[in-house]
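Apart from one protein chain that is not included, each protein chain of the complex appears where it belongs.
Our next item is chain A:
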Amino acid sequence: MARAAFADSGADLQLIGVRKEFPGFTAIDDLDLTIPAGSFFALLGPSGCGKTTTLRLVAGLESATAGSILIGGKDVTREKAHQRPVNTVFQSYALFPHMTVLENVAFGLRRRGIGDPVAKAHEALKLVELDHVSSRKPAQLSGGQQQRVALARAVVNRPALLLLDEPLGALDLKLRRQMQLELKTIQGEVGLTFLHVTHDQEEAMTMADTVAVMNKGRIEQLGAPEELYELPRTAFVATFLGQSNLFAGEIVSAGDDVVAIDVAGRRIAVPTSRTRRRSGRVVLGVRPEKLLLHTTAPDYDSTVNSIGPGRVLDVSFSGVSTSYLVAVPGFGTVTVFAQNMVFGPVVTVGAEVWLSWRVEHGFGLDDDPADLPQLALDSDSEASLDEQRHRAVLAATDAEL
């Protein structure tokens, strides 16, 4: 009777040259991607970047215009959704409203003719701690409970590959953190391959082993969360995954250890291993929390880059840290996150400050500075402090959104 057996372990997923065109636009453009078996892989990107389309292609809910999809080495490009060894936790949960929670969870098992579906469904519900509501209808559950039922309904089938389509999007922050932990635990326990699609960078970084940042139908960068955060390769990754201060400059010398870059007449060093460009114009970046704020000009030190003086445009206190917006001539508006080691902010708006960071914290991007219009900053010294401040705060808010 059993037409299909449970997957013993997760399977790897391979996308080879996948394209997906919708009338009028290309959602995914020549995508190559390999997800190793048993990993927790996150596909991160803003809405409309093609991440959900990628997931639907893998699930078989959309068919690829070109390319092939392999699950566990088997080509499933031409297979229908119900023939593929994958299950999805939908963003909308898509629980069947006319069935009880138990019947929802047992649905996939019954379709595959797996023995004792009711007992297995109860087991899956116990895993998400919802066995006590098994006889209720989905509409009688809270959002978080529905989400866990959706998860149980997918996991109970032991698919080789589990697809998660922003399943935590509708939950409040606290429940979200709790579900993130639960998901991670379940993934570890059952050893499946998880492909998680999300636009929440924090969620992607805390949960996944590997994160792929997607933009405009292409993967911008792929790697472990720390690697992506500490060494972004493109301006998109640098600003989408956390915040970055980016400066454009001209490479003046490229040594074995450091590449020296001239930014607005100042020599900034970036480790050679952290930039791929060796000549011409380049964009370099540094994370706001790596910056130090000084009220006097720092002494020269070859292991530290320092810029300034600049003027503090805005100070906002957020509990664990304080963020300062500093206008530095030639560098534009620089964001600094400082931990609140003392009580409250150390400087006030209008103060003259210097900024510094250790050479090894800087990174060089692959982008051509000419392609980044946001860097064409006018060091508009004639504008009043208030005007500059207003503009800078607006820009910073924009970047956060």
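Convention: contacts are C-beta pairs under 8 Å (C-beta built on N, C-alpha and C of every residue); 3 or more make two chains touch, one makes a residue touch a chain; residues count from 1.
Keep in mind that, in the parts below, contacts and distances are computed from a predicted model.
Taking the options "ABC transporter permease", "RNA polymerase subunit sigma-24", "NADH-quinone oxidoreductase subunit H" or "MaoC family dehydratase N-terminal domain-containing protein" in turn, only "ABC transporter permease" matches the UniProt protein name of the chain that is not displayed.
Among A:G45, A:G60 or A:P225, only A:G60 touches the chain that is left out of the view. Across A:Q14, A:S39, A:T53 or A:T88, the residue that sits in touch with the chain not pictured is A:T88.
Touching the missing chain, out of A:F25, A:F96 or A:F317, is residue A:F96. Which of A:K137, A:K216, A:R266 or A:R358 touches the hidden chain is settled by the complete complex: it is A:K137. For chain A, the list of residues touching the undisplayed chain reads 4, 59-61, 80-82, 86-88, 90, 92, 94-98, 107-108, 111-112, 137, 139, 153, 157.
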